[in-house]
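A single protein chain has been removed from this complex, and every other one stays in its place.
Moving on, here comes chain A:
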């Protein structure tokens, strides 16, 4: 390689490389005063068939319904009945109770890994309530609220987390990588944003068959940087696919703040603009806003008016996973300083303002859900926990690589069984 030539004499400043840096690090006192939170009434609600270029400002605004006093108002108010609101609260609270319990189970050594969605419960719960039960969801890894909202048995989630005898995925997947086709919940990959084009393909198939079902798909702001995200948006706009893209902007991708996905320059909803699809930026801690935005996008998709990208502006209140220690890279008070509050507290406040809820009922519900989780956990643990005993017959390791096992896998399976016999003695039999 030739040597770098010396810089030419010039009066221009030299180039400098920008490396994004979050504003607050451990020890700092975060101040989110500069985050613009427009008034609830300020964000207009266009018709579901509006042209994307006529509603671009929604990519830069913030869809809101609940004000900070707990009142629901403005053009996006979905006007849900109190029973429905209580249902929503219950799903969010159950999600949180489940998370707390499973996080603890991991700390107790009962499984290898867990991921909480604390502070983000509104995004998956309210979104799921706003679509049809038959619609297909392509989740990322922090959407346990979807399964809970669709009444997927907690014990089955736990069985998967423990990789135990009841795990219908046969212990093959990392904890929380659920799969639940009967509940319209696609298999969680673990690779990031790969589900994005897949959801578009599902939606294209649905449209091509004259079906009425739509697809929704999830990723974080961090993984919106993946090529798959952009592939998906391209295909969706080209074929006008009936799909809702959800980007949960929880500010942090493990230790990388949203600036490393381009968040310093524009919003994530604004990614929609370049593709000519509808974009909505939503207060992700306002369950009614999430519900309203999703309902709008679902109606739009179902009437052949095309895809929508929804950015859920929220905050990841806890670590990325049980393997993460956020105190090493971000200011401890960020979650409490977050200007959009906590989704459960906000819905509770709203229900109280309506005279439909109170502290006593809230506490009773909290205890009831905690008990429910505890009972399910006990049942699940009867089927085993990770690392204590063998829960799956060894040969299941070789099954389902293909529909029918080819000779080379049969040979390898026999080899593995022989290894186990050698290890455990002649009386050993596979479970």
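Here is the rule we use: a residue touches a chain if its C-beta (ideal position, glycine included) is under 8 Å from a C-beta of that chain, and two chains touch if they have at least 3 such contacts; residues count from 1.
In the analysis below, contacts and distances are computed from a predicted model.
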| item | value |
| --- | --- |
| Options "D-methionine transport system ATP-binding protein", "ABC transporter permease", "Deoxyribose-phosphate aldolase" or "3-methyl-2-oxobutanoate dehydrogenase (2-methylpropanoyl-transferring)": UniProt name of the undisplayed chain | "3-methyl-2-oxobutanoate dehydrogenase (2-methylpropanoyl-transferring)" |
| Contact with the hidden chain (one of A:38, A:109, A:276 or A:406) | A:406 |
| Listed residues A:87, A:234, A:256 or A:379, member touching the removed chain | A:234 |
| Touching residue (missing chain; options A:40, A:199, A:310 or A:340) | A:199 |
| Per the touch definition above, residue among A:189, A:240, A:256 or A:379 touching the missing chain | A:189 |
| Contacts of chain A with the absent chain, listed as residue ranges | 136, 138, 168-170, 172-173, 177, 179-181, 186-187, 189, 191, 194, 196-206, 208-209, 215, 227-228, 231-232, 234-235, 238, 400-403, 406-408 |
